[in-house]
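Note that this complex is displayed minus one protein chain, with the remaining chains in position.
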Amino acid sequence: MEALKQTRHIGFWTGIVFFALMAVLAIALESSSGGNTWLRTLNNIGIFTALALSLNIILGQTGLFNMGHIAFFALGAYVTAVLNSVLGWPIIYTLPFAACITALFAFVVALPVIHLRGDYLLVVTIGISEILRIAFVNDIFGLTQGPNGITGIQRIELFGYRFMSQFAQFYLIWGFVAITACLFYFLEHSRFGRALNYIKYDEVAASGNGVNIVRYKLIAFALGAFWAGMVGTIYAPFIRTISPGLFEFKESVLLFAIVILAGGGNIVGIVLASFLLVGMRDVLTMFGDWSMLLFGLMMVVIMIIRPQGIMKPRRRQYNAGHLVGKFPSGIGKKAGLSAGNQAEVVE
Amino acid sequence: MIKKTMLALATGVSLAFAFPAFAQDVRIGLMAGLTGPYASEGQDTKRIIELMIEDLNAKGGINGNKVQLVIEDDGSSPGTAATAATRLASTKVPAVIGTYGSAVTEASQDIFDEAGIVQIGTGSTSIRLTEKGYERFFRTAPRDDEQGRVAEESLNKLGFKTVAILHDSTAYAKGLADELKAQIDKNGRVNTVFFDALVPGESDYSVVLTKLKSANPDAIFFTGYYPEVGLLLRQKKEIGLDAPIIGGDASNHVDLIKIAGKDAAKGYRFISPPLPTDLDTPVTKEFLASYKAKYGTYPGSIWSVASGDAFIALVEAIKAKGADSEAIADYLHNDLKDVQGLSGKISFNEKGDRVGDLYRLYEVDGDGNFVLQPE
Amino acid sequence: MDIFITQLSNGLAIGSIYALVALGYTMVYGILRLINFAHGDLFTIGAYFGLTILVSFALQGNVSPLIIPWILIIMAAIGVAIIGFLLERVAYRPLRNANRLAAVVSAFGASIFFANALKLIYSPNRQSYPADIINLPNIPIFGVDIQSKRLIMFGTAVLLMALLYWYINHTRTGTAIRAVAIDQGAAKLMGINVNKIISLVFIIGPALGGAAGVLMGLFYGQIHPEMGFSFGLKAFVAAIIGGIGNIPGAMLGGLLLGVVEAIAGGYVSGSWKDAIAFGALIVILIFRPTGILGERVADKI
């Protein structure tokens, strides 16, 4: 765990405790009589958490307004569905294809529009996801079976074990979320992650310091799509029948809201926001006709209460304290510029 | 130590989530679109089933056991339906009635199948629902290929030589459009001069109507749902397109007249299973009377009535074999023969499809009534 | 050729509605840099207000059919303006200084709220305006019979746009609106009451949206609680195509989008119509990154 020595990783350990607690919760739910419904809700949350984490790379970390992320998810799910139900591949073999095709798609469509500013990129990504959805509806290349969608998708099988019950899939989905969170956490704490943030805060300064903006933006897009594609692979056997109706624009909005609500790309915030929004949407159905009205109201209220998001953007912590005062200064003591202001800086 | 804590946690949580259970009651699931675009269908369905259960329980239930209904809202959308189905599955009901909309039904099929629950679809006519080999899926609605066959038959009988086929890209309408086209191509009695879709939920269909005008067909067959039909009829009149529109069974809804206006709706024809009010068996008449007495109106369409058929079939099966999914499925496949339902006699074939000839031709008169045409 | 002109008129008519809704988007965006996704639902509310007024005051038959539209438009516009004003106060003003996207999420929340409130009040079923309120003859243009309602819609949209354009560019308040759009801080220093100006924009924009809603109901007939979502999205696309923040741009974008849809639906395929419209948007943005009439903003380095 060399990685843990470089920097102070409080968030990392929070994550481990969180996922351990989740595992216990699942066992508890499995052994209770109505627990299956709750497991399904948790699994839904898990899917959205993984998706939101992938969108976070694009929107939260790089600051690219992508409001069509559901398209990548849809494409991954469709690739898996076609390979599995038409060609009969086991689900697990479709994973790399779903991920790579989705990443390639994202790369190709992002290439001509990556230079667009904020809101213009936002509307273009909406357009891309709608075009893709319409293509699915219209049975493009005769592969997607139109509005009916693709049915009869098998369950995931790993080492001879079939993930059928909600309980089994819980571990699959949340295991994936845990791995995702961990890898993205490392990524965030690296040259790569910092470069994405530089672009988010100031493109001109980032490029003036040697960051190849177009390249990083495209990689961010492709990486987010790659991951969303993998989540699609997990989702298709989870829901068994996929159709274009599952991937409407509203789902993109929900994802977007999760990332914004999380606050500045914070991973812990993403998990909390997923629980809050997706969980709330599921739980509120008990209010029947009033459920969506309440959901909309809650969205407004939550944003007003926490306009900066649930969590603050957490600054990376570096283990550099021991280096203070070790290196020479180019400014003599008599000048006093640094000395005088140092006090103010340190407070 | 850790094991102990986990156990304690598990027990605590499981207590919190436990449902109260009444062992002697027979529980039946209902999945219906109580919200969303097909909400009026879903609400009717819920009323019908609730009324029938009330009746049944007043008469002593099934073999002395009261029937209890577990309702989940599928929101008229596939995504919500999958969640609703899982909820129902986790309540361990032996059988579920529902739902309206083929795509919505399809999203729930796998989940019920995996849980071993018997499902009886009501307003789901898409062919492939019963082509997947699920042993516990049934439906009281007819299939689209049957409807396609009757549609081609009717077009021919009405003397149309060229027809434009229009659908709305939904699972059901696209399926029926494809089926109709296949029938037309097979028989060669009518020509298809136009085949395209509109986007449902829009307010302006003048573009597609103009396009239809230029295709100049004898008749337009629209396979979509009643709100679009209403609007098409209304705007067709404004644009001066004379070819009549003929519709499929999804246009069988009284709201059609409200949207189109009586003038524009006059002369509109559609094929459909008989309307609730055209059902003339004593069982049905009695039921409709009590429905009217309770809710002040008749059910809006045949599809909610078809859910009543599903309920009747289920009750028969449970009466004979008990509330066990496997036994119910077996009974429905093999032993249920010509039981008197609300919309006619009920039997199922080996695929789970309803046996029998249901479709009729209807025409709207000047007062906005749906009039059954003589065969 | 006849068919082409008819399709063009179809496109311009629906495009006029897009344009009116887009005006509201563009004004709010110009002043707050906020994409007010609830704007489409304000449009829907306008349509429902119109219907309610029509039915509850039993206008039909008692008032001349030539006056009815104006009564409905004005009353619905006032009603929606009040809601727009409240919307800004409740859902956006507390987020004025927060992350721009927080307000966008809040707007989505408001949008969901409005659509579902309408469902609860009016039922989720579709409603229709009576079919026979206004019966006007068709008017021949270039030898093609054009429905006069198309001309009325187009004319109303152009008129409202022109009025708005004049108001923004030739009145004191209009100048203040432009000033706030350019620099809120400086405008404040010049003694402009920024809050008041923003409230005003949230009155004008929704009023136009409400008017568009009534036109929609009157001339196309059917309304339903969720139509604002797709209409709003289309109108937003229209505003972007034209160059968001630019008033003639919104008009141009709306009409262009309507025509592109009509041509795509009429000559390619109804099922690909929306995909083609979005495709056109993307192509336009690739070549004009800030829309057709949008200003190119260079980064000051």
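Here the chain labels run A, B and C in written order, and each chain numbers its own residues starting at 1.
Simple rule for what comes next: contacts are C-beta pairs under 8 Å (C-beta built on N, C-alpha and C of every residue); 3 or more make two chains touch, one makes a residue touch a chain.
The rule is simple: contacts and distances are computed from a predicted model.
From the list "Multisubunit sodium/proton antiporter, MrpG subunit", "Phosphoribosylformylglycinamidine synthase subunit PurQ", "Cytochrome c oxidase subunit 4" or "Branched-chain amino acid transport system ATP-binding protein", give the UniProt name belonging to the chain omitted from this structure.
"Branched-chain amino acid transport system ATP-binding protein"
Tell me which of A:Phe18, A:Trp89, A:Phe186 or A:Trp290 is the one touching the absent chain.
A:Phe186
Can you tell me which of A:Ile213, A:Leu284 or A:Val301 touches the chain that was removed from the display?
A:Ile213
May I ask you to list the residues on chain A that touch the chain which is not drawn?
2-3, 5-6, 183-184, 186-187, 190-195, 197-198, 201-202, 204-213, 219, 223, 264, 313, 315-320, 323-332, 335-342, 344-346
In this text, only the chains that are shown with their structure count from here on.
Graph shape for the chains shown, where an edge means the two chains touch. Line, ring, star, complete, or other?
Topology of the interface graph: complete, with all chain pairs in contact.
Find every residue in chain B that makes contact with two or more other chains and list them.
In chain B, 35, 169 touch at least two other chains.
Out of chain C, which residues touch more than one other chain, so two or more?
Answer for chain C, listing residues that touch two or more other chains: 119, 271, 274.
Can you name the residues of chain B that touch chain C in the complex?
Contacts found on chain B: 35-37, 39-40, 166, 169, 196-199, 201-204, 206-208, 210-211, 213-214, 227, 230-231, 234-235, 238-240, 255, 258-261, 263-264.
Provide the residue numbers of chain A that touch chain C in the complex, in ascending order.
For chain A paired with chain C, touching residues are 65, 112-113, 115-117, 119-120, 122-124, 126-128, 130-131, 134-135, 137-138, 203-204, 249-250, 253, 256-257, 260-261, 289-290, 292-293, 295-304, 307-309.
Which chain B residues qualify as touching chain A in the complex?
Result: residues 6, 9-19, 21, 34-35, 73, 77-80, 82-83, 86-87, 89-91, 102-103, 106-107, 109-111, 114, 126, 128, 132, 169-171, 174-175 of chain B touch chain A.
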